[in-house]
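Only one protein chain is missing from this complex, and each of the others stays in its spot.
For clarity, chains are labelled A and B in written order, and residue numbers in each chain start from 1.
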Amino acid sequence: MKKKALSIVIAAILGLSLLLSACASAPEPTEVVVVEPTDVPEPTDVPEPTEVPELPKIVIWADETRSPIIEEVAALYAEVLGIEVEVVQLGFGDIRDQIKVAGPAGEGPDIFIGAHDWLGELVANGLVAEVNLGAKADSFFGPGVDAFTYDGVLYGMPYASENIAFFCNPDLLEEYSVARPETWDDVTAMSETIITASGGEVAGWTIQSNDPYHMLPLVSAYGGYIFGWTDAGYDAQDVGLDSEGGIAAANWLADMSTAGYVEAGVDYDVMHTLFEQGQVACIGTGPWALSRIRESGVAYEISAYPAGDATNGRPFLGVQGFMVSAFSENQLLAQTLLQEVVATDEFMQAFFDIDPRPSAWMPVREATADLDLAAFASAGSAGMPMPAIPEMSAVWSAAGNAEELIISGELGGEEAFMDAAEQIRTAIAEGN
Amino acid sequence: MSSQTPIIPAEENKKSAGLTSRRRWGMALRYLVALVAILFALFPVIWIISASLNPTGSLAGQKLIPDNASFANYKSLLNDPIHPYKTWLLNSLKISTITSLLGVISIVLSAYSFSRFRFKGRRQLMLALLLIQVFPTLLMFVAIFYLFQQLGQYIPGMGLNEHAPLVLAYLGTQMGIQIWLMKGFFDSIPRDIDESALVDGATHWQIFWKLIFPLARPMIVIVALLVFIASYQEFVLASVLLKDKAMYTLMVGLYLFVSEEFSKNWGIFAAGGLMGALPIVVLYQALQDQIIGGLTAGAVKG
Partner (left out) sequence: MMVDTKKSRGSKGPLAALSKGIGRYILILLGLAILDALGIWLLYLLIRDGAWPVATPIAVILILINVLNLSPKLFPIRWQIPAGAIVILIIIFPMVYTIYSAFTNYSDGHILSKQQAINRLAQDTYLPEGSQTYNWTAFRTEEGVFSLWLVDQGGEDYLVTLDTFQDAEPGEGIIGPADENGVPESLEGYQRLARLEVIKYLPELDGIQFGIYPDQVQIVDLDYAAPLVQRYSYDPELDTIIDEKSGIVYYANEDEGYYTSLEDQNLIPGYMVWVGVHNFERLFQSPAFRGPFLRIFAWTIAFAVLSVLTTFAVGLLVAIAFNDPDLKGRKLIRSLLLIPYTIPGIIGVLIWKGMLNPHLGLIPLTLERMIGWAPEFYNNPFWAKIGILLINLWLGYPYMMLISSGALQAIPDDIYDAAAVDGASGWQKFWNITLPLLLVSVGPLLIASFVFNFNNFSVIYPFLEGKPPMANTPTPAGHTDILISYTYRIAFEGGGGSDYAYAAAITIVIFFIVAVLTLIQYQYTRQWEEVSENV
C-alpha cells in the first residue's frame, strides 16, 4: 500500500535528519578499552608515551579475608606515593574463574591474590606476567618461590605456604592409654583399642571420605604419588595411584574399612565436629582450622603424619601469593608495589596477623612465636607442592571416588586405585 | 456457557445454614494438613536459625540450641564496616522490585496477545518461547558479560557494575516461563467477555484495561511475586556483572562469607539469608489479599 511505503520513507528521513544533526555535534570517540591493539611494537620502536591519567591507578583483586589489610595499606601508601589503589573483593575461587573472562576483556585487575596451583591454567591462558623479586629474593621461603615457578619462570610473590598436619587429642589418647601413632599400622592398632573400649562411641582416626588432598599423606607414606616429579616439574604421563606404593596405601585403607575402623560419609564439617566434640582421637587438617579448634577448647597436638613403608606421610604444599596480570597496563608499577610495599616486614606481619598461616616471608616465618604454626612448618618440611599442571583437574573426582568406594567397602583397595588411575589416564589422553 | 446470571457464592448458602458437622470435620482436616505441612516446611528453617545463632559458623552442629548461642552473627553482619549488608539488602530489593514491575508489563502484554489474538505463527512463537527455556545457560554469563561491557561504553548506566543490566538480564530469563504462565491464566478467562465488549464497540486496549486486567489481577500479582523472588535469589549473573561491594546484591554479598574452601562462615550466611527472606514473606503476606478474589468475587460484568 502506498501509505505504508510513504510512512517508511518519512520515518527514514526523520531518522536520518536527526542522526545527521546529532553527528554534527558528535563528541570525540570515547577511550575504547583496548581489546585488540592493531600494532605489535617492533624491537627498536619507542612506544608513544600514553596519555597519563591524573593519578596512576592500580586495581587489586583479593579475597574477603585479606582485602581489608590491603585496603588499609593502600590507603596509607597511596597518598605518599601519589597513586590510586582500588581493592575489589571476590571469593577466592572466583578470582581465578573471573580473571579468565575479565582479563582479556580489559576489565581485570593489575594485581591479584591466588594459589600456586592455578599457574598451570593461568600460564596456559597467557594471563600472568613474570614477577621479579629483586633484591628481596633471599627473604622468601625457598619452596614457596619454587611453587610459584612454572616452566622456569617466576610468576608470583608468595606470602604464605601451608600444608596439613596430623592432629591428635592427647586427652583422649591418655584416656584410652594409647601413645600417639607414629606409623599407619599404629593408627590401626589405636583405632581398634579405642573403638572397642568405647563401644563404638569414639573412633581412633577419621578422614574426609572424598578428598584426595587429605588422603595424600597416607598415599605418600607408602611411596605412592599422584604425578611423578622430574627436574622439569610434574610429569602428567606418570600417574602414581596404581604404583606399588599407591596400592599398598589403598589396601591399608581397605583393611581399616573392613574392620569397621573408618567411617563413611564424613565431610570437612563432620570431621571437625567429631574432633572438637572428642569423638575421634586423630585427624589431619590445616592451619585454617586452628581458630575453630582453639575456640572449641579441645586439647590438641600437632605432629608430622604417620609413616608407612616408605616415609613419613608427605602432605601437599599449598602456596598463596600475589600475581601480576599480563593484561595490566601498569605492570612495572604493579611489580614495584609488590617489591616495595608487600615484601616488607610490616606488610607480611599484618597479613599473618589477620589469618595465621605459615608465612613465606622468612623474617615473619622465623619470628613466629606460635608453636602450632611451627609444628605445621616442620610437618610440611618434606611436603610436595601441589601439582599446578592442568592435568591435575582430572585427579580430584577419580581419586576421591576411589577413596569413597574403599571406605564404603564397595571396592577393594587395589581395584579402586587401579580404576582411578585408568580414569585419570583416560581423561588426560582424551583431553589433549 | 453463559455466566450472566448473578451468582450466589456457594459459601453463603452454607453459612446461612450454620456450620454442618461435615464442614467441621473438613476444617479439622485442613488444620491437620496445615500442621504437617508447616512442620515439614519449617523444620529445616529452625535448623538454619540454629546455625545462625552458632558463633563457630559451622553447619554440622547437632544441638538445636548451639553452645554459646548468641546473636553475634546478626550483630556482626549488621555492623560490619567492610560488608555493607544493609546496602546489599536495599540493592536486592530495588532490583527485584524494578524487575518485577517492568516484567509484569512486558509479560502481560505478550501473554495477552498470545491468548486473545490469533495470528499467523502464534503457535510457533509460543513453542519457540517454551524451547528457549530448555537451553542450558552454562555459557550465558560470558556472553552477557561481553554484551554489557560493550554497551556500557556508549550507554551510561548500562555497563558493568551497574544495576540496569541486571534488571534486563533477569527480565530475559523470566520471560519464557512467565509468559506461558500468564497466558494460561488468561486463557481461563472466558472469551465471551471480549466478544460482547467488541460488539459494544470497545477497542482492544479498553477491553484489556477495563475488563481483563481487573479479573486477571490475582494472576498478575502472582507473576509479579514469582519474578521478584527469582531476581532476589539469583547469584551467578550478579556476581559476574558486579564488582563494587557497594553495588552487590544480597546473594553476592553473602557468598563472600562462604567462598573460601576451609573457612566458610555458614553462621553469618544463615543469619544474612534469614534476614533477607523476611521482606519476601512480608510481601507475600501483604499481597495475599490481592490474590484472593478475581472470578469468585462473582461479578462477570457485561
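Following the convention adopted for this analysis, contacts are C-beta pairs under 8 Å (C-beta built on N, C-alpha and C of every residue); 3 or more make two chains touch, one makes a residue touch a chain.
Note that the structure is a prediction, hence the values are computed from the model and not measured.
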| item | value |
| --- | --- |
| Residue in contact with the excluded chain [from B:Leu77, B:Ile189, B:Ile212 or B:Leu256] | B:Ile189 |
| Residue in contact with the excluded chain [from B:Ala34, B:Ile65 or B:Ile82] | B:Ala34 |
| Missing-partner contacts on subunit A, residue numbers | 4, 7-8, 10-12, 14-16, 18-19, 22-23, 29, 32, 35-37, 40-44, 46-47, 49-50, 52, 55-56, 80-83, 100, 104, 120-121, 123-126, 129-130, 132, 134-135, 151, 209-210, 236, 263-267, 269-270, 273-274, 326, 329-333, 335-337, 339-340, 390-391, 393-394, 396-398, 400-401, 404-405, 408, 410-411, 416, 419, 422-424, 426-432 |
| Contact footprint on subunit B, counting only the chain that is left out | 1, 3, 7, 9-11, 27, 29-30, 33-34, 37-38, 40-42, 44-45, 47-48, 51, 59-60, 62, 105-107, 109-110, 112-113, 116-119, 122, 125, 127, 129-140, 142-144, 146-147, 150-151, 153-155, 168-169, 171-173, 175-177, 179-181, 184-185, 187-191, 195, 198, 201-204, 218-219, 222, 225-226, 229, 233, 251, 254, 266, 269-270, 273-274, 276-277, 280-281, 284-285, 288, 291-296, 300 |
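As a working rule, only the chains that are shown with their structure count from here on.
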| item | value |
| --- | --- |
| Where subunit A and subunit B are represented by their mean Cα positions, the distance between them in whole Å | 38 |
| Complex contact set, residues of subunit B against subunit A | 56-62, 82-83, 141-142, 145-146, 149, 153-154, 160, 239-240, 243-245, 255-257, 259-263 |
| Residue ranges of subunit A touching subunit B (in the complex, touch as defined) | 30, 32-33, 63-65, 67-68, 88-94, 98, 101-102, 105, 107, 268-270, 272-273, 286, 288-289, 292, 295-296 |
